[in-house]
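Heads up, one of the protein chains got dropped from this complex, but the rest are sitting where they should.
We call the chains A, B and C, going by the order they appear; numbering starts again at 1 in every chain.
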Amino acid sequence: MVPTVPPAVSPHRRPPRGTVRAYFRNIRLALSTAFDGMSVTMSYMFRRPLTIQYPDKIDKPVQEMLPESYRGVLEVDMDRCTVCLQCQKICPLGCINIESCKNPETGNREVTKFDIDIGLCMYCGLCAETCNFDALDHTREFEATVTTPDQMILHFVEKPREVTKLKAAEMPVRKHKGSILQKMIPAFGRRHPQEVWTPTAYAAAPVPALKAPTATPKPAAPVASAAPSAADSPTPEQAP
Amino acid sequence: MNIMHYLADLLVRSLFKADPATWPYTWIAYAVVIGVGALLAFAFVAIFAGPVTWIERRIAGRIQSRIGPNRNGPQGCLQWLADGIKCWLKEDLVPATADKPLYLAAPYLVFTGMFGAFVVLPFGAHVIAADLNVGLLYILAVTSLVVVGLLMAGWGSNSKWALFGGVRSAAQLVSYEVPSAFSLMAVVLMAGTLSTQGIVGAQGGWPWQWFVFRNPFLFAAFIMYFISAIAEGNRTPFDLPEAESEIIAGYNIEYSGMRFLFFLFAEWANMWIMAAVATLAFLGGWQIPGISPERIAEAKGWTFVGWQALSFAIFVFKGTCLVFTIIQIRWTLPRLRVDQLMITCWKYLVPLSMGSATGVLLLMALVREGGIVDWVMRGAMLLVGLLVAGAYIRKVRATFMADRDNYKKMEGRDLWYPPYRLP
Amino acid sequence: MTESEICDRLKAALPDAVEEFESQLLDPAIRVKPARLVEACRFLRDDPSTRMHYLRLVTGVDRLPAGETPGRIEMVYHLWSYEKRHGIVLRVHLDRDNPVADTVCGVWPVANWGEREAFDLLGVTFTGHPDLKRIMMPVDWVGHPLRKDYQRPDRYHGLPTNRTAVLEQGRVQVATAEHVAKAEPVSGYMQLNMGPHHPATHGVINFLIETDGEVLRRAIPDVGYLHRGIEKISEMVGYLGTMPYTDRVDYLGAMFTNHGWALAVEKLCNIEVPRRAEFCRVIASELNRIASHQIATGALAMDLGAFTPFLHWIREREKINDIMERICGARLTYNYMRFGGVSRDIDQVTIDEIRRWLDHYEPMMLEFDRLISGNEIFIRRLANVAVIDPDDAIAYGLVGPNLRGSGLAWDVRRDEPYSIYNEFEWDVITGTGVHGVVGDAFDRYDCRLREIRESVRILRQACERIPEGEVRTKTARIKPAANEVYTRVEGPRGECGFFVVSDGTDKPYRSRFRTGSFTAMTIIEHLSPGLMIADLVALIGSLDVLAPEIDR
Partner (left out) sequence: MNGSIVQVVLFYLLAALALTGACLVAFSRSIVHSAFALLGTFVGVAGLYALLAADLVAIVQVMVYVGGVLILILFAVMLTARVDEGKESNPTVGKIPGLLAMLAMAGLLVVTAVKAFGPRTVISEANPPSTVSPIGNLLLSKYVLPFEAISVLLLAVLLGAVTIASGRMRKGAGGKQEGEAPR
């Protein structure tokens, strides 16, 4: 009734039972296949291991071994951002929170807030894809450990700044990817791509001061205001 | 003459200026012998079982294309110490519903069973705690305490998974004692004694003097003993009592801290015991090639100590090779199912080991030792052993060569990375 | 047989059952009277001209139009016949306030869990259902989340349900364990919870097992521990926004869920895909299939106690991950497909890298066979264990390698072609019962292993023949007209289907992901009596179930 492929051996075939030949065949097979498997494992004693000894026993930082296309923690070059809000709109999780207003004195548009909640971000890359000016992009940074949840919200605008009005051709050169981010939170600041990287340099690298809660005038409020968009969208789930 | 007794006598003579054969100095000497012997054996267990965990993890790492622990101490060789101290400092949790006395006692019983076997292991020509007349039987008897301990742990934890582990373990150990006893019986028949030193003494230093290459039945008995030893030590492919993917971890699942460590300790110690018994029964024990035991016994002073050290090294080397094989098997083979485990034991190992014992008996009756047939048999078995080793080396090389060029093309570096190069 | 012919046939047999033939839909549907549903189903299954033995999908849609209209709940049944190669959609309209339908569990056992899900998430009651209780949500959950007027509670057992509360609270209080499901006690047998945190359950799944010593009396799967409501999320975040979420449905085969979702939306919006993009999709998908099958086969070996094969496959998979990272920027959650193409081109360097890796990989497959698949212990552990015959496999909705392991040659790539798979030369693998009965656990394992070889064949051809050109068509805003579509791809865990209901807005009105693991789980309870605990582990491993794919 169903398109069945005829099996190579009859499905009613049972392994020969009770015969002397089957008995010794079992012994032979068990020993010889175990022998075969052991020769494979033994050959691995002479093969190069695959493991990369993160973080210290490697030739260069892991970040530099990653391909250019790697989707790490997001970073915004505010010199190139035109506050078109495309990224905020496309983000499925609402982890990007941008606020802008018109400066009453100069009459220019000013961006007052550009927050990315990397605790909410799922690194899908839709925002970077939609950014026309290459202002928002994924870096190759992945060591994003912080101690409290609110430190996971990266504030890319410290004080209100004018929105750039330049055309794409006149845009300032994009800063080195990751260089903005490394100043943001302590975990990133530990490593500098230009330095010759050794385990000692790793330990001796100065740890920049923590910025997020102290530098911002009101630490609790931005958290609360950063989240309304997140509150409407479903609870973020990490990939298991 | 036991080296320990010799030292104890010396002690009594120099310290008390008394004849060690008079009361109470005999007992002082005995107490010293027992105490120091136990301490040394314990030290050996600790020093062996500890680093062997590290060695096993490094070997497993290599086999699995990773590195293994290499951070604590040079090349991570102190990892076992760190783990041990960590376990020691951990809280000793007792489940609220556990059967407390049984739960608390079980690890010690398991450990006692393992540790007791060390008494009769002949580490060297005269390095043995007590050369009992019933040495091999003693090992079999004492390890049965382990079974009780495991059942106790399984029951006392009041966890169904632990009970599974305990019952599986007990069933397995009780079953596999039969083929291992029969395989050892073949050796006992050849040696004519149960004493471990006697069995070693019945062999010689050269491979053709070892029992394993004496005749085909003993060769088979060696393989069967090795298999049942792995089973008795709860090692893969017979590690059902601690099958983490089936019953999570078995009898030790509820234990923590030092009590948990005792189980692991016992497991690794047991691995050594099994390897040591296989060495002494089949692989010539501590026998030094070309040096007869009499010459060692007659030696005096530093020569005597030197021979002892050499024989100790030989014994430990042989045992470690077997331990390495057990480790390699553990990281190669999958696990049997419970019914298959019993089938392997009762349908295959028990009859075959009985057969091998009978075969040895027949050959003893028919073939004169040292005669031409005997030597032909020894030569043939040695040849078989060499052929197997040769085939193994060829296979390993072919496996390596299959990937070498492609790997070079893909990664731009050599695949060759010998074991002595440690990352 | 076309859909209208099937409808005529049904009308002829049961004239009063058919209410309407909805031919305007992309997948034409027959609307039947709720009272005659079971009859119609049984007819379609048994009639020699239809013979729809396979219930592909059973799901519900909550229709709540704006305004005063009361709305309704629609139950949708996707049927398929492997034999006749045709399918039909049945639907029934139920009263929204009191949705009651007859169960079709008696016709297709696979409907059991699908109906439980509809009960759980939509509140549809099925009369005659053997075990109607919540499946995804906890037993004490209030409300049915997929109802359009559902209000999410702020807290559940003190656990905040949104991120604002988490940020405010700092630390999350652990919920109490009162809601954990308990099986009814049966005396005389040992009852055990195998899971939710058990090494062999491949994720957070619980099995309530009753054993007589080592032998199982039954094993009842209990799922929902990883339920993230991705289908609900998709109703909020729009079509493109759902794409990264599909990665999370099947994290070992994210390329396929990506692909299926892209196909569904492309079909709804009628988007063309450039040829190079199709090649990119195939290359990425087949690499992903190899990686996923490696995890499946390796993890099965690990469940049976051999740890090393698993890590050897991880080693090979690492190279795939590196290549994937170059292709799409991520190692696991690819988010590679876009509507009308892919997000990035695969450059020549990567293609050469893939070729070099394939050269290295082919001897590795032989080595793996020597290490584990040929091992006598391994074979004995799997051969003749948990045999699924083809009829059972179809009735329980098994798909992919699990179905083919039972000897049924059905591969969506060949039999319901999508993308450009029909341009390549490759074979559909079926179980042959090499070491036992056809359909045993070893066959399912063997199928996966041989499918890796077929994937390698496809990859070699695709790398050879990839044309120049664009990888993405420019698409306008995704806003399909109101319609319904069901698309399927052949994922590593079998048919991965996407049922999407659009309503003319830029967000899907309802989406339902049909995954291989969800249906594979239903057969475990049926197979478990008489197995040993160790066999159950082998069975779970050989079915290759993946917790996030079950729960979504």
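The working rule: a residue touches a chain if its C-beta (ideal position, glycine included) is under 8 Å from a C-beta of that chain, and two chains touch if they have at least 3 such contacts.
On a predicted model such as this, the values are computed, not experimentally measured, just so you know.
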| item | value |
| --- | --- |
| Per the touch definition above, residue among B:Trp54, B:Trp80 or B:Trp155 touching the missing chain | B:Trp155 |
| Given B:Leu40, B:Leu104, B:Ala141 or B:Ala402, the one touching the chain that is not displayed | B:Ala141 |
| Among C:Glu20, C:Asp97 or C:Asp212, the residue in touch with the chain that has been omitted | C:Asp212 |
| Residue among B:Val174, B:Val305 or B:Met401 touching the omitted chain | B:Val174 |
| Where the missing chain touches chain B, by residue | 22-24, 26-27, 99, 101-102, 109, 132-134, 137-138, 140-142, 144-145, 147-148, 151-152, 155, 163, 167, 170-171, 174, 177, 194-195, 339-340, 343 |
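Note that only the chains that are shown with their structure count from here on.
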| item | value |
| --- | --- |
| CA centroid of chain B to CA centroid of chain C, Å | 49 |
| Inter-centroid spacing, chain C versus chain A (mean Cα positions, whole Å) | 27 |
| Residue numbers of chain B (touch at least two other chains) | 63-66, 331-333, 399, 403 |
| Chain A residues counted as touching two or more neighbouring chains | 26, 34, 36-37, 39-41, 50 |
| Residues of chain C touching chain B in the complex | 190, 192, 198-200, 214, 301-308, 311-312, 315, 319, 353, 356-357, 359-360, 363-364, 366-367, 370-372, 375, 377-378, 380-381, 532-535, 537 |
| Footprint of chain A on chain B - complex, ascending | 59, 61-67, 70, 223, 328-329, 331-333, 348, 392, 395-397, 399-400, 403, 413-419, 423 |
| Chain C contact footprint on chain B (complex, rising order) | 60, 63-66, 160-161, 164, 236-237, 239-240, 243-248, 331-340, 399, 402-403, 406-407, 409-410 |
